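The complex appears here without one of its protein chains, the remainder shown in place.
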């Protein structure tokens, strides 16, 4: 079963990728590694969420935001490599969370991203990870997630 | 002399590795690189430290916390690769420090990790590094440290 079929079976729809927020690229491949730029949650009803976890947003909402950002990262990978089947391994995920000073539930929030990639890629989705609370994020986003993935050997180089 | 012998000579004892804080792995290998998930200091008397550098903890205590986190990262590497002798180079270390707003002694704190890996690996332990003060960390930990290491060519792939 291809990853595209798995997504369809589970009703997972990838959003269109947003342009980079400034002068950079959504993804850069070097050797067998694909480095992804940080993405926040997708806009809902045309509005990007803004606010802090622990104040404007709950941990459960943060989990949903991390999954939303993850869906866009999957779309970026697909666009960069031609297919999600080209992913050999999700290597590393980092989460920058916009939190209150006393927020402590970072792992539960970033699981929104981690659960998604494990659901989609199975064992190949299990990654190393790090997360922290940021003092501020662009546009007041509640979180930004970035990742590094390994590309299957022999796959054509995607657009850089 | 093996690294295990060097540790024994210096009385350095590695702690058991803790399970990942959520849905991820402590380490993922890709090619000759091993990406490690972030680890905080080890519990003392069954309690994890919680608090900010510059308020609850001094810079010297922070240095000890960074060394403690580093000891667990060494245990993670050993478990992932079978032996610390498989390390060709410590490539990069990042430190996320839970600080007050006006804390400035980040380098002295992260040296607790850096001094450890240079003591253990010698020149192969000298790494690139970056550190910053975080707004919040999981469970209120005083710091989290992550790293990327290069594996000697020809070593069997460790468990992923």
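Note that the chains are named A and B in the order they appear, and that numbering of residues resets to 1 at the start of each chain.
Just so we're on the same page, a residue touches a chain if its C-beta (ideal position, glycine included) is under 8 Å from a C-beta of that chain, and two chains touch if they have at least 3 such contacts.
Not measured: the values here are computed from a predicted model.
Asks: Considering the whole complex, which of B:17, B:68 or B:114 touches the chain not shown?
Replies: Per the contact definition at the top, the residue touching the missing chain is B:114.
Asks: Quick one: say which of A:12, A:28 or A:64 touches the chain that got left out.
Replies: A:28
Asks: Touching the missing chain, which residues of subunit A?
Replies: 20-28, 30-31, 35-38, 94, 96, 134-140, 144, 146, 160
Asks: Name, in rising order, the residues on subunit B that touch the hidden chain in the full complex.
Replies: 31-33, 88-93, 97, 99-108, 110-111, 114-115, 118, 126-135, 148, 150
Everything below uses one rule, namely that only the chains that are shown with their structure count from here on.
Asks: What rotation angle takes the CA atoms of subunit A onto those of subunit B? Round to the nearest 5 degrees.
Replies: About 120 degrees, rounded to the nearest 5.
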